[in-house]
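Missing here: one protein chain of the complex. Every other protein chain is in place.
Then we have subunit A:
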Amino acid sequence: MKIMNCPLNGPRNISEFVYGGEVKTMPNSLTCSDKEWADYVFYSDNTIRVITEWWYHSASGYWFIAERHTASDEIFKTYDPSELFNERIEFESKPEPVEEKSA
């Protein structure tokens, strides 16, 4: 069994975790072009190196970040997302409600 070190729960069996994709910056869906959005959603370098990716410990509902090599499958580091994201990210996923403004 492969073991992954969960930053919250310690070493656990890899089958308890779910892969969540590479950590990449989401473009603003309201202002970006279709190509930029397609690039974010579908395209990937998909190469052989150490990549930074999201993982989820499903038993405790906890998302974290791991650095893993895509050929050796070696997991070098796992850490809490707060190490990369230290302020709240606004996704701006829905348009602002249109309101009549009185002058």
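Quick note on the criterion: a residue touches a chain if its C-beta (ideal position, glycine included) is under 8 Å from a C-beta of that chain, and two chains touch if they have at least 3 such contacts; residues count from 1.
Simple rule for what comes next: contacts and distances are computed from a predicted model.
**Student:** According to its UniProt entry, is the unseen chain "Phosphoribosylformylglycinamidine synthase subunit PurS", "Peroxidase", "FAD-dependent oxidoreductase" or "ABC transporter ATP-binding protein"?
**Tutor:** Matching the unshown chain against "Phosphoribosylformylglycinamidine synthase subunit PurS", "Peroxidase", "FAD-dependent oxidoreductase" or "ABC transporter ATP-binding protein" yields "FAD-dependent oxidoreductase".
**Student:** Touching the hidden chain in the complete assembly: which of A:8, A:26 or A:48 does that?
**Tutor:** Touches the omitted chain: A:48.
**Student:** Kindly note down the residues of subunit A that lie in touch with the hidden chain.
**Tutor:** Against the left-out chain, subunit A lists 1-2, 14-15, 18-19, 34-35, 38-39, 42-48, 70-73.
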